[in-house]
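A protein chain is absent from this complex, but the other protein chains hold their places.
Let's turn to chain A:
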Amino acid sequence: MTATQERPTGAGETRILTLIQAVTEAMREELARDERVVVFGEDVGARGGVFLATAGLQAEFGPRRVFDTPLSEASVVGAAVGMAVRGLRPIAEIQFADYMGPGFDQIISQAAKIRYRSGGQFTAPMIIRTPSGGGVKGGHHHSQSPESYFTHTPGLKVVMPSTPYDAKGLLKAAIRGEDPVIYFEPKRLYRAAKGEVPSHDYTVKIGEGAIRREGTDLTLVGYGGVMPDAERAAAALAAEGVSVEVIDLRSLVPWDRELVLSSVQKTGRAVLVSEAPRISNFMGEVAYVIQEQAFDSLLAPVGQVAGFDTPYPYVQDKVYLPGPNRITAACVKALNY
């Protein structure tokens, strides 16, 4: 439903950007477009963020719009809530998703609840951007995938792009939206994911998935850092004559149920991939909805490939992550059921 909508035909120029460049560009354009947008967090100013996502923004927009904060995630998130309530459009950076912990209470008690508890009188349209996921030899304090904590909290939108196009479009949509959005950036794709990004203004609607590859035998669903491996697995299976449809969820809350369900109804098989630990993994929800709504179409149990239920290990980083072989094996299992 969306893969075709997202690229307006004949829409002029595109350039090849990395995912992180697309993130920067989205912020730059929105800072220029809307005075209410402010960007802040630890080290985002002169340094440009530890991954350089905000590089150059302070020089361009000044320290009133782009600024460093004290080292306190509770302050960063809590202040974003206050600014948003007062009419700004804050984009707060949490240096690593692993450090959302100290800001957790502000996210779940304030950002997520203010609209509801005030009967809609007060709202907090704000973005928390944060690099997440593994594959960079970071050990457990620099590699976690905590998205499920946030998908479990009503009131928050949760997105995770895997391409530069989506990174820019989703961030812009988040900035222009009316709700708090947790925007996870798969850090191992920051520079590894390169792709065409239009020069003109566009957004990617939060809540719409994308078909990365069409297929008829099995539906492979993922998001974020696992997408390149999912596509590799699909390509490997294609070489064996198996036609895999690859879906990138892009948004977890809300997520594109129709896209997933219509695909599973077509293929009869689903394998769900994420790198977060398995227990209470968001994909458990996707699996539940598939069995509830598409049970009659299923030719095999829904397969799941996830991280293990251990803290993220340093040395075993490669074994921990579900690489293309593990994804392929899960698909083969579903196909041979």
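One rule holds in what follows: a contact is a pair of C-beta atoms (placed from the backbone, for glycine too) under 8 Å apart; a residue touches a chain by one contact, two chains touch by 3 or more; residues count from 1.
Note that contacts and distances are computed from a predicted model.
K.L.:
Can you tell which of "ABC transporter substrate-binding protein", "Glycosyl transferase family 2", "2-oxoisovalerate dehydrogenase subunit alpha" or "Multiple sugar transport system permease protein" UniProt lists for the chain that's not drawn?
P.N.:
Protein name of the absent chain (UniProt record): "2-oxoisovalerate dehydrogenase subunit alpha".
K.L.:
Among A:Thr14, A:Ser75 or A:Thr203, exactly one should touch the missing chain; which is it?
P.N.:
A:Ser75
K.L.:
Which residue, A:Gly101, A:Gly177 or A:Gly284, contacts the hidden chain when the whole complex is considered?
P.N.:
A:Gly101
K.L.:
For the chain that's not shown, point to the residue among A:Pro125, A:Gly138 or A:Gly222 touching it.
P.N.:
The missing chain is touched by A:Gly138.
K.L.:
In the full complex, which residues of chain A touch the absent chain?
P.N.:
Its contact residues with the unshown chain are 42-43, 45-48, 50, 68-75, 98-99, 101-102, 137-142, 278-279, 308-311, 313-316, 319-320, 325-326, 329.
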